[in-house]
Each structure stands twice: as C-alpha cells, then as structure tokens.
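First comes the structure, then the notes that go with it.
Other chains dropped; remaining ones untouched in position.
Each chain gets a letter, A and B, in the order it is written, and its residues are counted from 1.
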Amino acid sequence: MPVLTINMIQGRTLDQKRSLVDEVTKAVCKTISVSPDRVRIIINEVPEDSYAIAGELMLDKNNKG
Amino acid sequence: MPVLTINMIQGRTLDQKRSLVDEVTKAVCKTISVSPDRVRIIINEVPEDSYAIAGELMLDKNNKG
C-alpha cells in the first residue's frame, strides 16, 4: 500500500507515463509519509469508445469538434 | 460522481456501447437525482480468456457448448 489505479484516455507517450508515475509517487510519499517502494501504480488506458460523460462516448464528443 | 465501471465480455458493437452509456446514464440520473454531466462511465471490455465463472474461463465454457 498504497495501490493506485489511474484511468486515463489512451494515447499518452511513454515519456508522459514515466513522468506521471514518478511525480504521482512523489506526491503520495510526501503527503502521507510512505516510502516510495511501497507505492504501486496501475495505469488503465481507456479507448475513446469506452469512456462516456453525460451519456455520450468520448469518441462522439471529439468528432463533433 | 457518480463514476461507474462496466465490465463486460469483449465484442459489442459501437452502437451497442452508445446505447449502453446513454441508457445507463439516464437510469442513474432518474433514480438518484444527479444531472447527466456528473455521470462518468468507464467500459472495460474483458477478453474471453480473462473472465471465469466457477473456475472455468469463458473461452473454454463457450467452446464446449
């Protein structure tokens, strides 16, 4: 512990993921006083046709533009 | 909030997903009195070799029938 899951829309670069897990881990360690090796993060990349706000898929929202 | 996750077996069409998130969002708004833009849905499509009932993968269950 802590174990984090980050759901985000598909398509970030590998470098963005590297920075994301690095910075989020630091934020967790700093604020709730755990050592970094205790922090686990699972990234779940969600396709645009599998995420909806207000009953509308992100895919359709983006195509409206 | 609310944030919903829907785990379902892979293979529905895009139109089925569209109807799914639309109708589920309406059901949530109607019953717990939230506005639609507050409702977020993440669909998780699970492959047949990654879901099991009674200790048997869906893949093997379907190949028997």
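We take it that a residue touches a chain if its C-beta (ideal position, glycine included) is under 8 Å from a C-beta of that chain, and two chains touch if they have at least 3 such contacts.
Owing to the predicted nature of the structure, the values given are computational and were not obtained by experimental measurement.
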Oligomeric state of the whole complex, in copies, if 2 are shown: 6
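Throughout what follows, only the chains that are shown with their structure count from here on.
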Length of the line joining the C-alpha centres of chain A and chain B, rounded to whole Å: 20
Residues of chain A that touch chain B when the two form their complex: 7, 44, 46, 49-57, 59-60
Interface residues, chain B side, partner chain A - complex: 14, 17-18, 21-22, 24-26, 36-37, 39-45
